[in-house]
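If you scroll down you'll find the structure; I have some questions about it.
What follows is an incomplete set of chains from the complex, kept in their original frame.
Per-chain residue numbering starts at 1, and chain names A and B are given in the order in which the chains are listed.
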């Protein structure tokens, strides 16, 4: 498989992330599938940030720790990442200084000095570097220029000029020729962007969020695209305000989603329970990061699974989906919003920093997502907000509907929504609400709820963003991979099918305790080994391969 | 002229004589008048927190949202922003609005969302049996403070003013006509409107005798409701001690753009079409 990896490193504020995305777009336009990973500490200026961009002939869902090119915006980058270089690789270094890196060609170009000399914006340096890279990899300059034009809003001319300048220098030190493939370029999206678009396609009207890494970019993205997506974004005083506003807006008839990380979600738990009682549909995006508490805010984890599954006092149905790539994020976000509205239950999109902020080639078919009809009250006869039906779903109406008095409540209640303390009514209403699970399951049985990759007697079970690295490692080792997309209601039927013929089951996650393995146990499925990490970093296929060999 | 019936079949379980009856009667009358004056009944939504006051939503046959303790205001804001055509009136307790969820109080005032907040200010947690609330006087002995509350009471009128509220008023549960007027004025006001209502809790803190003697009408005595500093002075005239005269009426009233106007900028969320495609956005990602 033809593939290339590029690392860009520098300080926070150097525009590392954007440069990485530009690299991804360049390869995208060359017909490659791309994946980009950002690693950055929790600070605004300084520190060390890097982006790892991988481009390949086939779809890739993870970065490669080894790289062909390092764009080092400072010396620290070379020092920290030289180990990633393979033979015949290239280091593009900002400086005059001669630095030696074994086995690699080093192109030291005083880019900042050049930029300063011209009094250009410091960030134009990145385009300069990308010009050098394009030249050295014999990528047509026009492609880079196109990317500059489509991605940058400011200082476009200066950037184009520096792109050219760099290109000329790079050309003289060509190390290889990146061939153009015969694919049309495709959208490159982060998990958060895919969730935003999937929800928008399913009729999202309000997105309400309080900034929190790694969910802030979901808020920012939707705020920036309000008019293109017919979505209104709101940033309230805190997460309790977020959740309660969302419930209010949904009560008034607007499809509403909120997003946060574990700590923000913790503050929404009482409100979540409210949606369990008043049956108002709200979608919660929970992007995991290392915890407890503030933890390691800009890194990744999968340690909120059981929290999310069990959050809220009392018993009520909920939907929990777990996308592992941008296509799944798009589909499942749409599905979560639709399920929430069709069954009047809360739905949670459980993602993590690694999926939320990494960018990758999207291949989804947007026509598969559209607003599905909820059960609406027909204005004939009396309206009972909590009519006890066979499916447990009561036809909805919204305030402003003549003839319908819409009473919703946090108390246990009768069909009209009036408070009750009668044991028979309580029993009936608990059963009404819980009955929905059966019908959600029926609908899910018609959906893809568990993904299976490859085959064999040894299978890996994993979830969320970790599936990227797992699938790639498993392919190499000839192992089967099983990835549940739904965690609640748990697709036991599909798991059973997926597990047929499996003799050995290995669990791979990014947490300490093996959360998925624990969940599986509740459903009678036992894993034979667990491969876990909990240092804030996602698995890479290479690391996994090694670990898997040990246990297989 | 027909009057819309707002009765429900819910049994009223307030203590006989509770100040909440006065608020219920005033609220119903205000709603009836609003409907008579042209507001479609289906466009009225009331909310409540958790506490004795909260039961009011069970007693008025109109759209309602029985919220969580302290969470009337963000829910009301969500309703209003999703459908600005609705008339949104929240009923909250003093424990509810000034304690548990006071952050939403500060922010609703700051944002100037066009909603009404009627606070059943009985200076106790009624439903949980009479503990001190943010507005109980210092020294108040409830079951959580048998040695007396260690805190000075909050001044919600001053707090609303400092937070940016554009309509700040106080009513008294026993002055029904005045209270109806206040609620209607609050509804007509474009922006966040606080109606703090002195609501004696006959069981845990019977302030009827005191208030009935000591309230006086700001408007009757003359007060410039457009003057912030005058409003602040009046707010500070009395603060929840059973001492001195107690001003009721409108303290402050000014016009400012509302939150939903500024947020929506003419968009009508309920009328906006669903998008057909995201391809125009996907193009930006290539």
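Here is the rule we use: a contact is a pair of C-beta atoms (placed from the backbone, for glycine too) under 8 Å apart; a residue touches a chain by one contact, two chains touch by 3 or more.
Just so you know, these numbers come straight off a predicted model, no measurement behind them.
*Asks:* One each is shown, so how many of each labelled chain does the full complex really have?
*Replies:* A x2, B x2
We adopt the following convention: only the chains that are shown with their structure count from here on.
*Asks:* If you average the CA atoms of chain A and of chain B, how many Å lie between those two points?
*Replies:* Whole-Å distance between the two chain centres: 41.
*Asks:* In their complex, what parts of chain B are in touch with chain A?
*Replies:* Listed in rising order, the residues of chain B that touch chain A are 8-10, 40, 42-45, 50, 55, 57-58, 61-68, 71, 74-83, 85-86, 101, 103-104, 106-107, 263-264, 267, 269-270, 272-275, 277-286.
*Asks:* Quick check: in the complex, which residue numbers of chain A touch chain B?
*Replies:* 25, 28-29, 150, 185-189, 193, 197, 200-201, 203, 205-206, 208, 225, 228-230, 232, 234, 236-238, 240-254, 256, 270-271, 274, 278, 362, 366, 370-371, 398-411, 416-419
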